[in-house]
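One protein chain is absent from this view; the other protein chains keep their places.
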Amino acid sequence: MKYALRRLLHGVVLLVGISMASFVFADLAPGDYFSALEQDGRVSRELIGGLRSEAGLDRPLPVRYAAWLASVVRGNFGYSLAYRTAAGPLIRERIGGTLLLTGTATICAWLLAIPLGIYHARRRGSWQDHALKLAAAILLATPELLLAIVLLVLAVQTGWLPAGGMHSTGWESLSAVERFRDTLRHLVLPVAVLLLGMLPVLQRHVRAAIAETLDAPFVLAARAQGIPQRRLLFRHVLPAAINPLISLFGFSLGSLLSASLLVEVLVGWPGLGPLFLDAVIARDFAIVLGVVLISAATLIVGNLVADLLLYRADPRIRIR
Amino acid sequence: MTRRVRIAAGVLFALHAVVLLAGFFAPYDYDEQHRDYPYAPPTRVRMFDPQGRFHLRPFVYGSVQKLPSGEYREDHSRIYPVRFFPDGRLFGVADPGVLFLCGTDGFGRDVFSRVLYGGRISILSGLLATLIALTLGTIAGTLAGFYGGWMDRVLMRTGELFLALPWLYLLLGIRAMLPLHIQPGQAFALVVVVIGTMGWVRPARLIRGMTLTARESAYVLAARGFGASSVYVIRRHILPMTWSVILTQATILIPQFIRAEVTLSFLGLGIAEPMPSWGNMLAEARQYFAIVSHSWMLAPGFALIPLLLGYLVLADSLLAAGASDANQDS
Partner (left out) sequence: MEPTSTLVSIAFAHNELNYSEQAMGGTCSGVPHIVAAIGLVAALPFSAAEQDDRLHCATPPGISGGRLVSVSRFEPRTLNWVVASDMGSREVLQFLMADLIHINRDTQKPEPALARSWTVSADGRHWVLDLRRGLQFSDGHPFDADDVLFTFQVIFDERSHSPQRDLLTLEGKPIAVRKLGQYRVAFDLPVARAVADRLFDRVYILPRHKLEAACKAGRIAAAWSLSTPPSEIAGLGPFRLKSYTAGQQTTLERNPHYWKIDAAGRVLPYLDEVTFVVGGSEDNQVLRFQNGESDVINRVSAKDYAVLEAGQSRRGYELRDLGASMEVAVLVFNLSDLPASTSPELRLHQSFLRHKSLRQAISAAIDRAAIVRLVYRGRATALAGPVPPGNHEWLNTRLPSPVRSLDRARQLLTADGFQFRNGQLFDRAGKPVEFSILVSNSTPERQQVATMIQDDLKPLGIRVNLVPMDFPSIGERLTRTRQFEAAMAGFATPDADPNPDLAIYLSSGGNHLWNPSQKSPASPWEAEIDDLMRRQQVELKYGERKRLFDRVQEIMAQNLPMIPLVSPNILVGAKRNLGNFRPSLLEPHTLWNLDQLYWRSPGAGGR
């Protein structure tokens, strides 16, 4: 318990550090949110100056940082210049969409990776092993964004899947079952892209971990004792191999909010991705910082969960 | 070395060599625009002429664009034999014939030549970023693992910070800040240095782990026993033990950074025109109209995938070798 609290405290310090660094980064780039408005020559300098002072952009960096920090404590996460409202609610609105996507993809990836990895590990050296390895390697080597657009084009040409978004128009008028099915249809494409990106990595690690454990002496001993294959796998091998997988799982958890940003933009999925990227381009700093912070927080929590699980699961580890 | 590893190493070597010697292997310059042949499909190289006779020397037909549809057809009345070793290049055809092995892009620039020249940028950025990340990572990891204590904690916490930073924002800022007369190559090199610098954390963690183990090994204890300085111990004993990890990490990081170059180009932070890189070529090719009507522009992807595959196979074998070494040790 004390360990968990100490890690959480570390996490908070880390988040503060990230926010400070991000503030400094933002100042590096010339221009700000209103630079785009300035290019419309019909708008006067005085007006833009007035907008800048109202937004507090002409105050020194530490003052702006302190104001932002105060806003975070209140739960508002700063003021979005584009939407003219607090950034926090905007981010909260869209987290659900991202989690739906990444959550589904992560669950599917893990559900597929474990049996695939086990299957793969048991057939070491056979042609299935090589074929799977090749397939996984090709998937690993393909840039995710390219995969996304190719799949999207296929979807449109064949008409099997919708061309993006989360719901069809008129979703509100559908029944609950139809709504579920509609969302599912829209999920297929982006989840497939994410899955194809996550699966090879996971499967490799599962395979490596299981393969290593299968070589261990205690497995040989257990087999000699006549323990059936299935029980061997699930009661003896898997728990021993779980160590690296838990770390990986922590990392999966931690990247729930950041893994899909670019895919969401390509597919038009209403999550954090389009919001974040638009804000980066437009220099709407509150949103950028809010998303960065939430992603970092998820990363920290994911690592913490993994470490705690590790402590519980693997008796070989003891924290000094 | 197994046969598979030898094949992988051979493929990698061949790809790197061809890319390095792009000036020889490519029939055209990377920025040579053929404005009469925008989005031309790959030229078919033939050995049999319309009468069915076999020609020892391959040849191509003339190519004509039908306007306004923009499609191309072959003009069988004009035959251009493929010449070998014309002025400093491996092969080519005489004007006004054209030999576009992978078609052309929107300005009529030969995609095949651009893939070769572009490989330089992509591979070089991968190598440079890996070099920086590994150097910094080795220093940080060795120091953290060897000295432990507060240095370890500081370095690892700083590492977490680096992992979570919004590097995209930083890169946009840096790019916008640079003076205008900086060459595109220099500007891009700076971007690569930055992402390499951001990437020291993972290798540092791994090397720290190895250093921790190595620190307790018999050799090191003995060396300390007879009064060796820390620097000596690190140089003579710890580093050689971490060498295999470093090598393995290299084969994992290089493809990672090459992919990062592709992503950067998608986001507009790649190298500027007219220099090609696989990233900015793929960024142009991934637009809907390009995939549907001019799919040959995805050629860089077909060069990228074998390259990354080669690195992956190498990485795999090194990991396996490392694991078996570890098993032997224990």
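A and B are the chain letters, set down in written order, and residue numbers restart from 1 in every chain.
The working rule: a contact is a pair of C-beta atoms (placed from the backbone, for glycine too) under 8 Å apart; a residue touches a chain by one contact, two chains touch by 3 or more.
It should be emphasised that the depicted structure is a prediction, and the values quoted were computed from it without experimental measurement.
Q: In the intact complex, which of the presented chains make contact with the chain not displayed?
A: It touches the following shown chains in the full complex: A, B.
Q: Take the complete complex as the reference. Which residues in subunit A touch the chain that isn't displayed?
A: 29-33, 35-45, 47, 50-51, 54, 82-85, 89-90, 93-94, 97, 149, 152-153, 156, 159, 162-170, 172, 265-268, 270-271, 274-275, 278, 281-283
Q: Tell me where the left-out chain touches subunit B, residue by residue.
A: Residues touching the hidden chain, for subunit B, are 31, 33, 35, 38, 68, 70, 106-108, 172, 175-176, 179-181, 183-184, 187, 268, 272-274, 284, 287-290, 292-293.
Definition applied: only the chains that are shown with their structure count from here on.
Q: Whole-Å distance, subunit A centre to subunit B centre, using C-alpha means?
A: 25
Q: Mind listing the subunit B positions that touch subunit A in their complex?
A: Answer in residue numbers: 157, 160-161, 163-166, 168-170, 172-174, 176-177, 255, 259, 262-263, 266, 282, 286, 288, 291-292, 298, 301, 304-305, 307-309, 312-313, 316, 319, 323, 327.
Q: Quick one: which bits of subunit A touch subunit B in the complex? Just the residue numbers, please.
A: 10, 14, 17-18, 21-22, 25-26, 28-31, 133-134, 137-138, 140-143, 145-146, 149-150, 153, 157, 208, 212, 215, 262, 280, 288, 292, 295-296, 299-300
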